[in-house]
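Heads up, one of the protein chains got dropped from this complex, but the rest are sitting where they should.
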Amino acid sequence: MQDRNHLSHVKLTHKAKVITNGLLDIPMLQLLDETGKPTKDSELPKIDQELAQKILESMHYTRLLDERMIGAQRQGRISFYLASRGEEAATVASAVALDANDMIMSQYREQGALVFRGYTTQQFMNQMFSNQEDPNKGRQMPIHYGDKALNFMTISSPLGTQIPQASGYAYGQKMAGKDAITICYFGEGAASEGDFHAGLNMAAVLNCPCIFFCRNNGYAISTPAEEQFAGDGIASRGIGYGVNTIRVDGNDVLAVYAATQIAREMALEKKCPVLIEAMTYRLSAHSTSDDPTGYRSKEEEQQWAKKDPITRFEAWMQTKGWLDEKAIEAFKDKTRADILNALKVAEKVPVCPIEDIIEDVYDTPPWHLQKQLDELKAHINKYPEHYPKTANRDKKGAN
Amino acid sequence: MQDRNHLSHVKLTHKAKVITNGLLDIPMLQLLDETGKPTKDSELPKIDQELAQKILESMHYTRLLDERMIGAQRQGRISFYLASRGEEAATVASAVALDANDMIMSQYREQGALVFRGYTTQQFMNQMFSNQEDPNKGRQMPIHYGDKALNFMTISSPLGTQIPQASGYAYGQKMAGKDAITICYFGEGAASEGDFHAGLNMAAVLNCPCIFFCRNNGYAISTPAEEQFAGDGIASRGIGYGVNTIRVDGNDVLAVYAATQIAREMALEKKCPVLIEAMTYRLSAHSTSDDPTGYRSKEEEQQWAKKDPITRFEAWMQTKGWLDEKAIEAFKDKTRADILNALKVAEKVPVCPIEDIIEDVYDTPPWHLQKQLDELKAHINKYPEHYPKTANRDKKGAN
Amino acid sequence: MAKMNLLQAINSALISMMEQNERVMVFGEDVGHFGGVFRATSNLQQKFGKARCFNTPLTEQGIIGFANGLAAQGSVPVAEIQFGDYIFPAFDQIVNETAKWRYRSGGQFSCGTLTIRTPYGGGIAGGHYHSQSPEAFFAHIPGMKIVIPRNPYQAKGLLISSIKDDNPVLFMEPKRLYRAAVGEVPETDYELPLGKADTVKEGSDITLLAWGAQVEIVEKAAALAEEQGISCEIIDLQSILPWDAETVINSVYKTGRLLINHEAPLTGGFASEIAATVQQECFLYLEAPIARVCGLDTPYPLAHEKEYMPDHLKTFEAIKRTMDY
Partner (left out) sequence: MAKMNLLQAINSALISMMEQNERVMVFGEDVGHFGGVFRATSNLQQKFGKARCFNTPLTEQGIIGFANGLAAQGSVPVAEIQFGDYIFPAFDQIVNETAKWRYRSGGQFSCGTLTIRTPYGGGIAGGHYHSQSPEAFFAHIPGMKIVIPRNPYQAKGLLISSIKDDNPVLFMEPKRLYRAAVGEVPETDYELPLGKADTVKEGSDITLLAWGAQVEIVEKAAALAEEQGISCEIIDLQSILPWDAETVINSVYKTGRLLINHEAPLTGGFASEIAATVQQECFLYLEAPIARVCGLDTPYPLAHEKEYMPDHLKTFEAIKRTMDY
């Protein structure tokens, strides 16, 4: 039996001194300053024009999608939307550093990562219109994407739950000998959940190759960060768990990319978790159900709008001679048109047929669900006009 | 509206550097070395002979109680016991620094604090025999003490639950303008629960005057600390929450006393939480249901037995000329006799009468509980020989 | 009297209680300055200060843990869980702590002053994470009280009673009625009794039992039935735990038939407890099996919400089946 001593690493002191706040200053990695100039001595990650272009397009695409869908929600075409304006660098550039085999477990504001992975406009629309083409079968509110082919785990609303799950997923990847890691995104608000604590601690103890990527965007709905925690953000907690930690400027594409690359390499090679805290700001409302004028000033928003990640990255691309403004405008126009098109297609696709209501609760529907479906179908047949979405359809869903 | 900036305190860096383990070395306060000599330059807390004597007696009493009750459990007189051998300094000396009005919310291994507060031998016994004299009415397994008069919250088995509760209790004390704080004890194992995270973070954000006292005794049942966390113990987590933190040698009466005094003063004056991590070792089995030979070596136990907190404190008292060995022996003899006496008394006191079975579920029993009691009583009357503890008794409980 | 919607009635109850008793504190996610995502706590922080109405960090287990301690200390916490769907991280604090605190301490300590408020229920295109009706989970916890209002008048009176009651109360608010239900509400204080059902309408052929937002569904079904000459007695249970078995049983003695409607899935829903009790107590009076019109045994669907709902048509059909048995 191994002799253990949980004291062996501890140094002694003989003066009572309370460790008060501020002991630890965790600096923030910034590679491009707010004007897009590389910061002094900074070593930029390797990136070619093509990749830079793809990153920029992904960010623009994300923002255009957000704008259009906020509009669609206002028009009553979809029930809900949640934008990521201001956080596009954090979500896109982190995804850039990943391998396609890495699993993404996101919170809900990481559409940028999904865009970069190649989720199509039509897929976005099918999900948001809960139609039968959505691979999640229209079962979730808009923005709860999920796609097995892209290794993007279906999003779940309860906050923080994906954090210990990511640890488990990563452990499974390690055990299966996969050359892949898991990245887990969450907000600084979700990091208050008990599941955060469990997930990070377990990942540290059980050596799970996982990146915990916190978007600290200053707010959880109306609750400002200072009412969420009193410590030095989320990064300082990493230290508590013995988890390798980096804090990064979340509005700096290159810094996010570099940090995530380092984290991925470390996670994969050392089979360990890495925590990244990306400092950013939620420029949009929390969601279409929210109105931020109730809890923050326009001035504050404007302060942050100046740090816009897209503008900053464009400025840098400009210095590299890589920015083709015309091409960007063309891309944006095409994207707008594509989105509108796909939207129009998606809103005409019917929802799943009624048989689907009992599917996927279990691998196969047990007797009681079958019975409930039979009763339901008989009822719908009796009152077809009251259930227009599902009445009088063949199994394929054609009305 | 206040303008907020969750970045304003953050310094910049331009070199990607992962903060890896070991950044933070939280030293351990020790005032007496293992032989009982004051460590170099150490400033001892004020303590007179009378108080020292009371502390020593409380520690001895605790250990004798533990020994006797382990015996009683082996004899089948009680169902369960849980000893604190080796941790008496941590639990007694921390209680010494408190005011009688401070609320104690303990885990279960803090009988030392209760002894110091003045819980009587008969009270201990009544609880452990679940008899009707127990103020908890015999409703809980042995060692789940609770006493309103002594401001000692009734113990609950689910681990970690008392941690956010302590934050709430302390907040209530502050709001009621009380000159009192709450101390919350827990093990390093319980600190893995999500409730720990919630409790410390909330206390920090909501400025709760509360001491979080972690007994890091190296084990959670069979699970060694290194399978519990990968960071620098529990203390390093305090930093993450922005909670003032002290690590202390839990086997050093004077260091625990000093640290808790400082913590109490800080909590009360600044209305803030303080985390104390007391490094100690569970010399006993986890409980009478446990056998540590299955997971640790005798050698390891012997290593730690050498750090015995009672021996160390006696050695220091000796140097002060305060140790009266004869008096101590007399105290121990008397204590043993008292315990045996009280035990014999307690085991003859009946359990609460059957009417009690529905009490305290609500403030007054609702109709359905009254009905269930009536049916139960009728049933017991029909088969009195099968329910000997409750049949044929008057309401007072006399058989 | 003033015209209020359900949210305003709740807000009015909270203001009354905070004015009357300085130990009353209101907290939860976003309840502070912002007034809660549904605005039930509007202006409370402005009126009573940040110490008595405050945002918490985003942790339901922490909110209830904190509230339990605060209640045990003698304060009067009114904790909000933002959605009923998110109450589960606090389940341990509720089952093992809130509900057992008084019992385990022999009555020395308790969480009796605690009230937990949470919106629940579907019909708002919320899918399975913004539509659940979790009352049955809590109905199996001795020590809890569970209260559900169906309109603004009840909401204010029952919430005041819940806060004053010396037992922990889970107060569940039918969120699809938050703004839809409007009615006259006294501006002054009043209490409605906990543990009592409300007979909404008398009738002789069948008893229809529901609570919260489903009461209006059974009312609609009853209207259809009445057209066919079926006389329905409608009972709003109001309190799920302890529940008013006496009123229900007496009604069934009279009508000989019972239908229970709830939105939560059928299996293990609270209708099962009512049916089990009533078949026991009214065995010789029942002229047909007790009918349960409930949600399906699936997560709450999004696209098929309308089909999933135990709506007035399903209820009407079940009434007819029960009459024709």
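Every chain is named by a letter (A, B and C) in the order it is written, and numbering of its residues begins at 1.
To be clear about the criterion, a residue touches a chain if its C-beta (ideal position, glycine included) is under 8 Å from a C-beta of that chain, and two chains touch if they have at least 3 such contacts.
Quantities reported herein were computed from a predicted structural model and do not represent experimental measurements.
The chain that is not displayed touches the following shown chains in the complete assembly: A, B, C.
Looking at A:Glu110, A:Asp147 or A:Asp249, the residue that reaches the missing chain in the full complex is A:Asp147. Shown as candidates are A:Glu269, A:Glu299 or A:Asp363; the residue that touches the absent chain is A:Asp363. When the omitted chain is restored, the residue from A:Ile104, A:Ala198, A:Ala255 or A:Leu376 that touches it is A:Ala198. Considering the whole complex, the residue from C:Val182, C:Leu224, C:Ala288 or C:Met323 that touches the absent chain is C:Ala288.
In the full complex, the hidden chain is touched by chain A at residues 103, 105, 134-137, 139-140, 144, 146-148, 153-154, 156, 158, 161-173, 175-176, 182, 194-195, 197-199, 201-202, 205-206, 359-363, 366-368. Although one chain is not shown, part of chain C still touches it, namely residues 61, 85, 88-89, 91-92, 95-96, 99-100, 103-104, 128-129, 136-137, 139-140, 142-143, 241, 264-265, 267-273, 275-277, 279-281, 283, 286, 288-292, 296-299, 325.
The omitted chain makes contact with chain B at the following residues, 79-80, 130-131, 137-141, 144, 156-160, 189-190, 192-195, 220-223, 227-229, 289-290, 294-295, 351-352, 354, 356-358, 361, 368-369, 372-373, 376, 379-380, 382-383, 386-387, 389-390.
The working rule: only the chains that are shown with their structure count from here on.
The leading chain pair by number of C-beta pairs in contact is A-B. Centroid distances built from C-alpha atoms place A farthest away from chain B.
The geometric centre of chain A is 35 Å away from that of chain C, both derived from CA atoms. The set of chain B residues that touch two or more partner chains comprises 194-195, 197-198, 201, 205. Shown for chain C are the residues that touch two or more other chains, namely 54, 57, 59, 61-62, 89.
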